[in-house]
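One structure is given below, represented as structure tokens, and several questions about it will come after.
A single protein chain has been removed from this complex, and every other one stays in its place.
The block that comes next holds subunit A.
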Amino acid sequence: MDNVLVTGAYGGIGTAVCRAYAKLGAHLIIVGRDLDKLNTLKKSLESEFSASTTMQCIDLNQPEQINAMCNTLRKQVGSIDVMVHCAGMMHEAPLMMTRPEEITDLVSTNIISSIQVTQAISKLMIRQKKGAITLMSSIVAKQGAAGQSVYCASKAAIDGLVVSLAQELGALNIRVNAIAPGFIETPLVAHYDDEQRKSLTSKVALKRLGTPNDIAKVACFLSSPAASYITGQIISVDGGLRL
């Protein structure tokens, strides 16, 4: 049974990813900073899928908490087979209207913590010379989007991390990929009104908005034996969206 660690586990995409791996019989390590939300998710995964689940309530913006988590996991579960890093945040505003602390928060959450959690978790994959790391990019990393300059920059950084780290860790049989979602119906975009959704849908080739399950299925594929020769890739899951 694979040990699968999911960050941002109770978010829209994170929950779908946890459910998909639970269906596959994985032992889940769910990570987030809200203990109540983690508890709710754990109960749901256990009752619905009889999933073996471990909780780690930490703030990924605190490197010492990441290291403490890894130390605990090394003793509790030994190694990690799969990490799906879903934690992240979005801030939408023109750059001229973005406060310095908002830039720092977004960079810290989306870039620095991604690098640090990947650095720490990859150490739990190295000894077994096997692992799959999947990060979350976004289609706006390449296409850009007005009002999302800092967010887009943070996701472009993820793309750089993935292609570089895949080369560093390839010799250890650890694969590193990213999913670049298009417009996915999650709480992050719950504030979009009907008009905005209609406008976005019209730009999607498949004429529907994405669901968290669309992302979860690709996450499961990327860590499966079927993807054993795939690394350093940014996989768009956007229904053919062109902004």
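In this text, contacts are C-beta pairs under 8 Å (C-beta built on N, C-alpha and C of every residue); 3 or more make two chains touch, one makes a residue touch a chain; residues count from 1.
Everything that follows uses one rule, which is that contacts and distances are computed from a predicted model.
Chemist: Not counting the visible chains, the remaining one has a UniProt entry; which protein name from "Sarcosine oxidase subunit alpha", "Acyl carrier protein", "Phosphate-binding protein" or "ABC transporter permease" does it give?
Modeler: Of the names offered in "Sarcosine oxidase subunit alpha", "Acyl carrier protein", "Phosphate-binding protein" or "ABC transporter permease", the one UniProt assigns to the missing chain is "Acyl carrier protein".
Chemist: For the chain left off this view, which of A:K123, A:K142 or A:K217 is in contact with it?
Modeler: Result: among the candidates, A:K123 touches the missing chain.
Chemist: Can you tell me which of A:M97, A:A171 or A:A190 touches the chain that was removed from the display?
Modeler: A:A171
Chemist: Touching residues of subunit A against the unshown chain: what are they?
Modeler: Touching the missing chain: residues 67, 70-71, 74-75, 123-124, 126-127, 129, 171-172.
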